[in-house]
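For chain A:
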Amino acid sequence: MKFERYGIGIAKGLTVTIKHLFRHPTVSQYPEQRLNISRRFRGNELIWNQEKCTGCGTCAKTCPQGAIEIITSTDMAENKYVVEKYEADTGYCIQCGLCIESCPYEALYFSHNFECAKYRRGELVQGKEEMLETPERKVSGYFYPDKAEKLPKQTLLIEKVTEKR
Partner candidate 1 sequence: MAVRTEPFVLNMGPVHPSTHGVFRMRVTLDGEVVVDIEPVFGYLHRGIEKLAEQRTYTGVIPLTDRLDYISSMSNNLAYCLAAEKLAGIKVPERAEYIRVIMSELQRVAALLIAVGAFLNDCGAYFTPFLYMFRERERIVDLFEMASGQRLTYNYMRVGGVSQDLPEEFMPALRKFMDMMPRFMDEYDQLLMQNEILLARAKGVGILSKEQAINCSISGPVLRASGVKWDIRQADPYSIYDRFDFDIPTQTTGDCYDRYRQRVEETRQSLRIIRQAMEQLPSGPVRAEVPHLVRPPVGEAYAHIEAPKGELGFYLVSDNSIAPYRCHIRPPSLINLTALRDMVRGWKIADLIIIFGSIDITVGEIDR
Partner candidate 2 sequence: MTVALSGKEVASKIEEKFSGSVVESTPENLVVKSDQLLDVARFLKETGGLDFDYLNFVTAVDYYDHFEVAYLLSSLEHNHSLMVKARCYDRENPALPSVTGLWQGADFQEREIYDLFGINFEGHPSMKRIFLWDGFEGHPLRKDYI
């Protein structure tokens, strides 16, 4: 600690911190103040479109974690696959989004939800019914820009002015 600069550097630093005392804090109080998340948010759940799905199983093959399980049977009369079991283990899912990108029939989306904590591991496995789109389970705009436009705009920290009080 040479005082050859006589504490000018220390004084400069002290002015910066005291300035921040009179500025708006950057943080927001989570459960009360909610920020809008990204329109492309990769939520903790998958949303599956039963009508569009052909049961090809590309999503299950792409998943690097092996979190998607799909069992199909052949419907000879209609000449197509019938999805008998479709399960996504969100406990294993790493939200990489490769299944959504790989789906050739645009039948799989991410949800826009993030508060999906459960009490049991078993509850994390999404069955067929829990993967359908509902008003609570909104579709995220990830990989589908047309869906993104309907979602609220993301709140950005750059929009929040922390300079003035």
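Quick notes
In the analysis below, a residue touches a chain if its C-beta (ideal position, glycine included) is under 8 Å from a C-beta of that chain, and two chains touch if they have at least 3 such contacts; residues count from 1.
For anyone wondering why these and not others, all candidates are chains of the complex that A comes from, given by their letters.
Predicted model, so just to flag it, every value in this text is computed and none were measured.
Candidate 1 is the one that touches chain A in this complex, out of the options 1 or 2. The touching residues of chain A, counted against candidate 1 in their complex, run 1-3, 5, 7-10, 12-13, 15-17, 26, 37-42, 58, 62, 64, 94-98, 101-102, 110, 140, 142-143, 145, 148, 153-154, 156-159, 162.
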